[in-house]
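Shown here: the complex without one of its protein chains, the others still in place.
Showing chain A:
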């Protein structure tokens, strides 16, 4: 049974607080720099007040192999607007001036980190106020690349588990994970199909047999009702593509941001939070 290696961090504190409140958390995903750095920063800064309990901040990549069309498009918008790893870390630094408590987990693919250099990246990420990493293309078989250096640097490495992760594999997947466990509820890419409630119930129960860490469930959660359903059984519900799509809907044909878009996105996050908070009521 694995417990949190970084038990004194923001992530552990936030989940402890949620547990004390007797409710699940809402984890929101946005892509850093989408559609441009200023608007993205405004959305990021507004997320805690809108009801996000933890924040996943996507590091844009040209080739997001595990993502569906919504997040692919958001990555390309961000890259077109000049987003880089350095600027993503600057966004976190800006956020930390306003919020010292909400955990930020960077989510992305390995190559931009590899290009930055693993050790310099970890040092810069920690200094900027990053709490954890989710790197889609680093399974436990490649733990020496980033996972173990991250844990040594005091940055959580949140592992993905999936419907294809079988019992034999589960201990290896849990071994070096920290912060929380992210259950990918479908075999597929982000923003597409949704898993059934019964399948999610069974999967969360199975994970709880293997770990004491909180379990967050994501992929395919698009509405406040779906988020509420997940929040009945999981420690947190993750919403990504639906938020990113809401943001994309607020862009005009030339990619400009229509008035009220930031408020609209944050309003949607508020509805999701309401769903999650009412789930066990």
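Everything that follows uses one rule, which is that contacts are C-beta pairs under 8 Å (C-beta built on N, C-alpha and C of every residue); 3 or more make two chains touch, one makes a residue touch a chain; residues count from 1.
FYI, contacts and distances are computed from a predicted model.
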Its UniProt record identifies the chain omitted here, from "NADH-quinone oxidoreductase subunit J", "ABC transporter ATP-binding protein", "Tryptophan synthase beta chain" or "Glycerol transport system permease protein", as "Tryptophan synthase beta chain"
Sole touch to the unshown chain from A:44, A:91, A:138 or A:238: residue A:138
Checked against the full complex, the residue among A:159, A:210 or A:277 that touches the missing chain is A:159
Where chain A meets the chain that is not shown, the residues are 61-66, 68-69, 72, 79, 84-86, 109-116, 136-142, 159-166, 169, 173, 184, 187-189, 192
